[in-house]
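What follows is chain A.
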Amino acid sequence: MIELGKYAGPVLAAWGVSLALLAGMVVQTLLADARARRALEQVERNRG
Partner candidate 1 sequence: MIALLMRDLRLATRAGGGFGLGLAFFLIVCTLVPFGVGPEGGTLARIAPGILWVGALLACLLSLDRIFALDWEDGSLDLLATAPLPLEGAVLVKAAAHWITTGLPLVLAAPVFGVLLHLPAAAQPWLLVSLGVGTPALSMLGAFGAAITVGLRRGGLLMSLLVLPLYVPTLIFGAEAVRRGAAGADGATPLVFLSGITLAVLATMPFAAAAALRVNLR
Partner candidate 2 sequence: MSIWEYANPVKFMRTSSAILPWVAAGAALCLGAGLVWGFLTPQDYKQGSTVKIMFLHVPAAMMAINIWVMMLAASLIWLIRRHHVSALAAKAAAPVGAVMTVIALLTGAIWGQPMWGTWWEWDPRLTAFLILFLFYLGYIALWSAVDNPDSAADLTGVLCLVGSVFAVLSRYAVNFWNQGLHQGASLSVKAGERVDPTYKYPLYLCMLGFFLLFVTLLLIRTRTEIRRRRTAALLAREVRG
């Protein structure tokens, strides 16, 4: 494991929070996109 010294707490917290936010944003984007795609397909199918 890489040495973080006495500042391990802040560093890990900062990285944890940031990566979580980035990942959350990516996941939200993908989910919303999938939902929008499904809704559109459904409507188009209904329209025939």
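In this text, contacts are C-beta pairs under 8 Å (C-beta built on N, C-alpha and C of every residue); 3 or more make two chains touch, one makes a residue touch a chain; residues count from 1.
Basis for inclusion: all candidates are chains of the complex that A comes from, given by their letters.
Keep in mind that what you see is a predicted model, and the values were worked out from it rather than measured.
For chain A, the touching candidate in this complex is 2, chosen from 1 or 2.
Residues 2-8, 10-11, 13-15, 17-18, 21-22, 24-26, 29-30, 32-33, 36-37, 39-40, 43-44, 46-47 of chain A are the ones touching candidate 2 in the complex.
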